[in-house]
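Here the complex is missing a single protein chain, while all its other protein chains stay put.
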Amino acid sequence: MSVSLRVLYFASLRQARGVASESVLSSATDLAGLYRELDAAHALRWPQPQLRVAVDGAFARWDAPLREGSEVAFIPPVSGG
Amino acid sequence: MSVSLRVLYFASLRQARGVASESVLSSATDLAGLYRELDAAHALRWPQPQLRVAVDGAFARWDAPLREGSEVAFIPPVSGG
Amino acid sequence: MSGQGAVLRFRLSEQPLSIELLRAPLSHSQAGAFASFEGWVRDHNDGRAVQGLHYEAYAVLAEAEGRRVLDEAMSRFAILDVRCVHRLGDLAIGDLAVWVGVVAAHRAAAFDACRYVIDEVKARVPIWKHERYVGGDAGWLHGSG
Partner (left out) sequence: MSGQGAVLRFRLSEQPLSIELLRAPLSHSQAGAFASFEGWVRDHNDGRAVQGLHYEAYAVLAEAEGRRVLDEAMSRFAILDVRCVHRLGDLAIGDLAVWVGVVAAHRAAAFDACRYVIDEVKARVPIWKHERYVGGDAGWLHGSG
């Protein structure tokens, strides 16, 4: 059973993926699994423990299940200020 | 042998003395002695250990001798800022 | 969700910042102390000559997380108010990238809160810096502070 999602990429993750966002159909069981799929497909380069993940504009846990129609963002280490 | 000096008063010391400065003829041997004389004469109210003393615009030691023609200032605890 | 009602203490701005406008809402008759911090674009970083830079954000999350930081500052320190604005887009050397302003009755709380806010914003708010170097190359920075 797979779930359709919007995935957002920022900064060097966006550079690695080549797009700022994409629609993804995933059968992963949680957000960590989703990242593994996308990293395997596109060589995103960042080890997952160095990233944070957000769903629909709020930080989430990597073991949270995928929600149909949600917006998932992978957050590389920030560098504002 | 006495020495003539200019003495400056600030803030509540000035208020206690009633003048901002005065000419003084003193036979004290050091600045601490000068303050004792003036406190005895005018009830300046501040215990000497709570004050600092300056001569000619620079902080000085209480045991420094009086210098003819110098300007002596008694400095109550400051409250700028 | 941010728990601060109508006051928007944290903002992102695509436009250059005016210190005067940033300060205006912080005047306060009970305030004896105002502490502020500004991050300016430096002409060098890690020994490389910088020509200019660009900030991008995950805006919806950056705003939520920025407001959370300022709410934390309001509850942890004895301050009257605090604001922070972060620039996005293209910036040149000397431009103001981030501004934090804090008012308090006394200075210790103002300093502590100001430092807390800039430290947390730099550590937690999803904003990224892209530097262009003299010589033509460029790159994203990631979390070295």
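For reference, chains read A, B and C in written order, and residue numbers begin at 1 within each chain.
Basically, a residue touches a chain if its C-beta (ideal position, glycine included) is under 8 Å from a C-beta of that chain, and two chains touch if they have at least 3 such contacts.
Since this is a predicted model, take the numbers as computed values, not measurements.
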| item | value |
| --- | --- |
| Chains shown that the absent chain touches, full complex | B, C |
| Contacting the left-out chain in the complete assembly, out of C:54, C:115 or C:132 | C:115 |
| Positions on chain B where the hidden chain makes contact | 8, 10-12, 15, 54, 57-59, 73, 75-81 |
| Footprint left on chain C by the chain that the document does not show | 19-20, 23, 27, 29-44, 93-94, 105, 107, 110-111, 114-115, 118 |
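Everything that follows uses one rule, which is that only the chains that are shown with their structure count from here on.
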| item | value |
| --- | --- |
| Graph class of chain-chain contacts, one of line, ring, star, complete, other | other |
| Approximate Å spacing (C-alpha centroids) for the pair chain B, chain C | 50 |
| Two or more partner chains touched - positions in chain A | none |
| Contacts with 2+ other chains: residues of chain C | none |
